[in-house]
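Here is chain A:
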Amino acid sequence: MSALLEIRGLKKYFGLKRHLFQRRTRFVHALDGIDLDLMEGETLGVVGESGSGKSTLGRTIVRLEEPSAGSIRYLGRDVSALRGADAQAFRARIQMVFQDPYASLNPRLSVGHALAEPMLVHRKVAGRRAARQAVGALLGQVGLRPEMASSYPFAFSGGQRQRIGIARALALEPKILICDEAVSALDVSVQSQILNLFNQLKKALGLTYLFITHDLSVVRYVSDRVMVMYLGQVVELAPRDAFFARRLHPYTRALISAAPLVSTAPREARIILQGEIPNAIDPPSGCRFHTRCPNVMDACRRVEPQLREIEAGHHVRCHLYAAGQ
Partner candidate 1 sequence: MATRRSFLKLGLAVTAAAASGSAMAQSKAGKSVIFRVGLLGDVQTLNFWASNDINVAVLQEAVMPRYGYMDADGNVKSRLIRQIDVKEGARTFIVHVTPGLKWHDGVPFSADDVIFTGEYLVKHKLFQNTRFSNVASARKIDNLTVEYQLKAPQVGFADVMLFWVAPMPKHRWETVADPMTVSDDPRGVVGLGPYKLSEWKKGQHYIANRNPDWPAALGTPAIDRVVYRVYKDENSIVLALRTGEIDATSRQFLPSMAGQFRKKPEFRIFEIPSPGYSYIGFNGKKSEFAADLAVRKAIAHCVDRPKIVKLALEGNGVPMHGSVSPVHKDFVKSKIEYPPYDLDAAKKLLRDAGYADTDGDGIVEKNGRKLSIKMMYEGSRNDYDKSVRIIKEDARKAGIDLVLEPVDRQVYIDRQSKTKEYEMLFVQWGAIVIIYDTFYNIYGKDSFLNYSGFHDPDLEKWAKNAKESGSVAESVKPMDEAQKVVVNQIPTLAVWVPNLIFVNSARFDGYLPYPSSNNGTITLSSLLNIKPRK
Partner candidate 2 sequence: MREKNFVESFTKHRLGMIGLAGIVIVIALGAFGPLIVTYPVGYNEATPLAAPDREHWLGTDGLGLGLIAEIVWGARTSLFISFTAVAVATCIGVPLGLVSGYFKGRIGGLIDSVIEIAMTIPALPLMILISAISGPSMGTVAVVIGLFSWPTLSRIVRNSTLKLASMPFIEAAIVLGIPTRTIMFKHILLNAAGPALVDLTIIMATAVLTEAGLSYLGLGDPNAWSWGGILQNAFRAGQHFHAWWLIVFPSLAIMFFVVSFNLLGLGINETLNPKRD
């Protein structure tokens, strides 16, 4: 397995609107130094509370947001340097499935039109007739009937719409699919159908997934590796089984204990996090989690911990696992 996508030192700050007499622009630190290798063929689950920056990560990768610093390399090439036709080609390689199946389809475009348009723009097909055939095939691939192409989004259920959204993402034959809360808006019964569809497609098409979700059970079901984010930073990154077995970071523990159905470990006391996620405009000094951490130590307040590989493939950012301990 090689790294399809290499992310180094990725930062994304959002400037706040400055008013007339204010000297300095203030920033929200949405991503604050992300390092990550996405391996070909894997499914990486990204979890975290809202505000952790996990969605920004996905949006920055597909270039809906421009990174403030750091690099994203796809097969060794710096993505941000791409222009024109190369940028278009890159677009085709990484696609996204959105959360809200209702809002992610243009209500004024027929399904066939919505699917054909990207193929025509990228010259994946020549002419309308070929596009129609390709649309039929795509719909078949996501478990819909080809004749649905002439219908408009309002005629479909949520699950069907999400299938259309997936079909649209697949239209450009991407290598990587970013799924941003792709099933969280769906009913539980529909969720598993869509998750199964994702697994089937992965096998059939050899896709690589970045699966962003707040739902640990979904992560457990689809992921090969799991990454936890807190206030724009990675706090833990591990293979799925090791992750659920060991959950080293106190934050991870709290997350998992709050979702009891996921926990296969014997019943243990639920860890209730104190307070809310802090303001990302002025993140806490030292460890960003120290304000809510049950295991907080003196060092945590002063020194920012680094992401360290504790054992093979298991990275964690916490003073509890400092070198030599």
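For anyone wondering why these and not others, all candidates are chains of the complex that A comes from, given by their letters.
FYI, a residue touches a chain if its C-beta (ideal position, glycine included) is under 8 Å from a C-beta of that chain, and two chains touch if they have at least 3 such contacts; residues count from 1.
Because the structure is predicted, anything quoted here is derived from the model rather than measured.
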Complex member in contact with chain A (any copy), out of 1 or 2: 2
Residues of chain A touching candidate 2 in the complex: 59, 62-64, 88, 91-92, 95-96, 98-100, 102-109, 117-118, 121-122, 152-154, 165, 168, 171-172
